[in-house]
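Structure first, then comments.
All protein chains but one are shown in place.
Chain lettering (A and B) follows the sequence in which the chains are written, and residue indices restart at 1 in each chain.
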Amino acid sequence: MKSHRRELWMELPSRRGFVNITPEIARTVAESGIRDGLCLINAMHITASVFINDDEGGLHLDYEIWLEQLAPHEPISQYKHNLTGEDNADAHLKRQIMGREVVVAVTDGRLDLGPWEQVFYGEFDGRRRKRVLIKIIGE
Amino acid sequence: MKSHRRELWMELPSRRGFVNITPEIARTVAESGIRDGLCLINAMHITASVFINDDEGGLHLDYEIWLEQLAPHEPISQYKHNLTGEDNADAHLKRQIMGREVVVAVTDGRLDLGPWEQVFYGEFDGRRRKRVLIKIIGE
Partner (left out) sequence: MKSHRRELWMELPSRRGFVNITPEIARTVAESGIRDGLCLINAMHITASVFINDDEGGLHLDYEIWLEQLAPHEPISQYKHNLTGEDNADAHLKRQIMGREVVVAVTDGRLDLGPWEQVFYGEFDGRRRKRVLIKIIGE
């Protein structure tokens, strides 16, 4: 069994946003030399997500609006977590909807994705440096 | 390390629905000859889910009603994604709640599930052919 590990650093200029990280992950799989296995991709921070969906700008706006409805950022005082001096309680909630991680099969040395599947980093409390972990195991 | 890969084709006659795919996955694990490892099962399409819950018809109706409350199909014009000519923005949202994938342990050559755990395909934009990927690695 082989394994390969890489961290991606992310720093978004805005509080929230989505970044397509599929090319970076595909490159990491190629580097690893692993032909068959599983690839875990996870946010290493608890106010961010890694998820798979469509690379379509309108949909990303829909996610932004929908997540604000389900877990609004304001008023900040509605959340107990923000009594700690943080203002990011909503980000911890939004991230549970969108998920921490994805596991993608590796087949014939490539990410085994469906036709429209793209891997995204979802940021809900940006303007700071954060990491994504890529861990591949297989042969 | 061994690996095994299989695709299941799904085609639901309705827009939304849930299908218990546990028997197909159990058969695939048996075919693989893998005794100990991990089994990834994921929707290859971004308006469908694979998730684990109870095989109880009342609960499935509850999921249907609840998901329509959280991310209603209509009015279609409320979603930017539908400006592309699609009418399935709600399906992309519902799938984030229900999830893309599950990872199940394989132990003694079998799916290592709890007493009531069953694996479902969740369709949110049906009436077309879609795939589920099963990838097993182990020994």
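Here are a few things to note about the model shown:
As a convention for this text, contacts are C-beta pairs under 8 Å (C-beta built on N, C-alpha and C of every residue); 3 or more make two chains touch, one makes a residue touch a chain.
Keep in mind the model is a prediction, meaning the values are calculated, not measured.
Only one of B:1, B:26 or B:76 touches the chain withheld from this view, namely B:1.
Among A:38, A:67, A:105 or A:119, the one in contact with the hidden chain is A:38. The omitted chain makes contact with subunit B at the following residues, 1, 36-38, 51-54, 56-59, 61-63, 66, 70, 97-99, 102-105, 107, 112-117, 137-139.
Listed by residue number, the positions of subunit A touching the unshown chain are 1, 3, 5, 38, 40, 42-46, 70-71, 79-84, 89, 92-93, 95-97, 99-101, 103, 131, 133, 135, 137.
The rule is simple: only the chains that are shown with their structure count from here on.
We define each chain's centre as the mean of its Cα atoms; on that basis subunit A and subunit B are separated by 20 Å.
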